[in-house]
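With one protein chain held back, the other chains of the complex are shown just where they sit.
The first chain written gets the first letter, and so on, giving A and B; residue counts start at 1 in each chain.
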Amino acid sequence: MTPLLEVSRLRVEFATRRGPLVAVDDISFTIAPGEVLGVVGESGAGKSLTGAAIIGLLEPPGRIAGGEIRLAGRRIDNLPPEEMRRIRGREIGAIFQDPLTSLNPLYTVGRQLVETIRVHSSLGGREAREHALQLLKEVGIPAAEQRIDQYPHQFSGGMRQRVVIALALAANPRLIIADEPTTALDVSIQAQIIALLKRLCREHGTSVMLVTHDMGVIAETADRVAVMYAGRIVEIGPVWEVVHAPQHPYTVGLMGSIPILGETRERLVQIEGAMPRLTAIPPGCPFNPRCPHVFDRCRSERPELVPAGASRAACWLHLGAERPVHA
Amino acid sequence: MSVDSVAAGASGKEAVRRPASKRRWRDSDLWWSFTRSKLTVVSAVVTAVIVVSALLAPVIAPYDPTDLSSLSLLDAMIPPAWEADGSWSHPFGTDDQGRDMLSAILYGARISLVVGAASVVLAMLLGVALGLVAGYFGGWLDTVIMRLADVQLSFPAILIALLIDGVAKTALPRDLQSSAAIAVVIGAIALSYWVHFARTVRGSTLVERGKEYVQAAYVTGVHPLAIMLRHVLPNVLGPVLVIATINLAQAILTEATLSFLGLGVPATQPSLGTLIRIGNNFLFSGEWWIAMFPGATLALLALAVNLLGDWLRDALNPKLR
Partner (left out) sequence: MIAFVIRRLVQSVFVMLAVAFVAFALFNYVGDPINNIVGQDTSLEDRERLRQELGLNDPFPVQFARFVGNAVRGEFGMSYQHARPVSHVILERLPATLELSFVAAALALLIGVPMGIYTGLHRHSALSQVFLTVSLIGVSLPTFLIGILLILIFAVLLGWLPSFGRGTTIAFGWWTTGLLTKEGIRALILPAVTLCLFQMTLIMRLVRAEMLEVLRTDYIKFARARGLPDRIVNFGHALKNTLVPVITITGLQLGSVIAFAVVTETVFSWPGVGLMFIQAVTAVDIPVMAAYLVLVAFFFVVINLVVDLLYYIVDPRLRIERAGAAHVG
């Protein structure tokens, strides 16, 4: 099956007064139609920037400095702004972290929905409103007929995120980039929103790139998972494999730090140290200062993704007979 | 994670921090943003030149414009040196009394600067004190001070200064009016500019008051207000400095406006505004220089200080960059 989204050797840089900073460094991955790809990593690892680069909304001084992004085979990273705008919403939808601030406070939710629907379709005002109403019902807004004419501040956080999901799905895009969609919500609501997102995407056959720092959400939702560290993908593979048989020392540490219900462990494992700043990424493997298995090569040569177990990992420990491959 | 955190990571320079404090200053963002902006450097130079030459007016001015006996009507209305009838003994010409304009401007700028700076300092002291009191004691005191601030903020500062100045002038006995005029102007301007200082300091005080060390101060027997002062002041130093700089330009312009209207400093000690007021009478008879040179000096000074204030605000508040 041809991938829906194909990111190859993507590089995102920030122009600063002390020269360019590489925030996303040469990453490659694909998302198949209907697939949910989880992207995890600490803040600053480059997850959100990757999402912003795909949807063409990197804010200056950030820019795509290299690589290609293809959507269903069509290159989209170098499109003129107007063509890229047509892709946003219709082909690629987005959901942001904070539902409280994602909606324009001065317009009713109905107006924001109708506006989005009409931009991407030829529906008239009445039909668009019908469609908006149906979307609100679909995302589980009770009494949608009344709620459609209310303003965002009259909705609770969870309800607002449902509205945001309805907006992202308004033009039925093929891919949704969900950037920390539940982080700002109460724990009790998080599960509902994740379940809703999962159900809707399955029903519509939508692919999802789910950006989060929460392994629990990934484990529950994603088909595959990419682990990012200091702007690079250090491991990518099927979710079960990555969670239960992590191959990269960083992933091992990451999994060790999650408490698992029903399992008794001596203590949660902590990774010593902190992710390096973008200004001070060490040569070789960026994880080498914190890695328990570090050896000379890690400090001088950068590892590429190579098959490791059922996944692929960028680690010299896994340099077996096979040659490095790009995911 | 967002663009912000990346940018924050970029500007953090723990890695390159050097022990020498001079080095650190030259490495600092403040110095960097200063040297990067040519306009800011030019403004600083212009401000410095005007301030220094105004302060040194008695030394560098070719004539003493306050010495009435040295004036001669024979020298009156001489145009600037480069005009047909001009002479280099009066580079900017003379006014209707035969006063040398260059000297008058130097002395006038001195008065403008002193009145402007004094009123800003007074406004700052008043605002910081009231803000501290409002934030620390809270309750009705806070309500009264902040309501007053709100009401005053809804009136433009120049109008407040104008009214206070006008009323104070009328209220003073006639024989005191001339000698107290400068103090009245300083007071009027200070009373119209304290609000911004008070609001900033109050906000910061409220934050500090909730912190544990203030509670701890009770236990150790130190007056918490004394301790708070030590913690609040460093926090508000940046914003207060920005407000002070921007208000300095405003205060200088306010003084000039009051003096232009004839309500400011007395004619015996003419500020730039007074000089422009005098020159305004000769606009139609062709003696443009009497009003225009003091006007240009005033505009240049206000512009340079404004630019410095803008730069300081942006440099101290990275979010605005």
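Methods note: a contact is a pair of C-beta atoms (placed from the backbone, for glycine too) under 8 Å apart; a residue touches a chain by one contact, two chains touch by 3 or more.
This one's a predicted model, so the numbers in the text were calculated from it and none came from an experiment.
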*Taking the full complex into account, find the residue in A:E42, A:E68, A:E115 or A:E241 that is in contact with the omitted chain.*
A:E115
*asked:* Considering the complete complex, identify which of A:V7, A:V22, A:L167 or A:L317 is in touch with the unshown chain.
replied: A:L167
*Please pick, from B:P65, B:P270 or B:G295, the residue that touches the omitted chain in the full complex.*
B:G295
_Residues of chain A in contact with the chain not shown_ = 55, 57, 85-90, 93-94, 96, 98, 101-107, 115-116, 119-120, 149-151, 153-154, 164, 167-168, 170-171
*For chain B, enumerate the residues touching the unshown chain of the complex.*
151, 154-156, 158-159, 162-163, 166-167, 169-171, 249, 253, 256-257, 260-263, 276, 280, 283-284, 286, 288, 291-292, 295, 298-299, 302-303, 306-307, 310
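As a convention for this text, only the chains that are shown with their structure count from here on.
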_I'd like to verify one number: the distance from the centre of chain A to the centre of chain B, where each centre is the average of its C-alpha atoms, in whole angstrom._
51
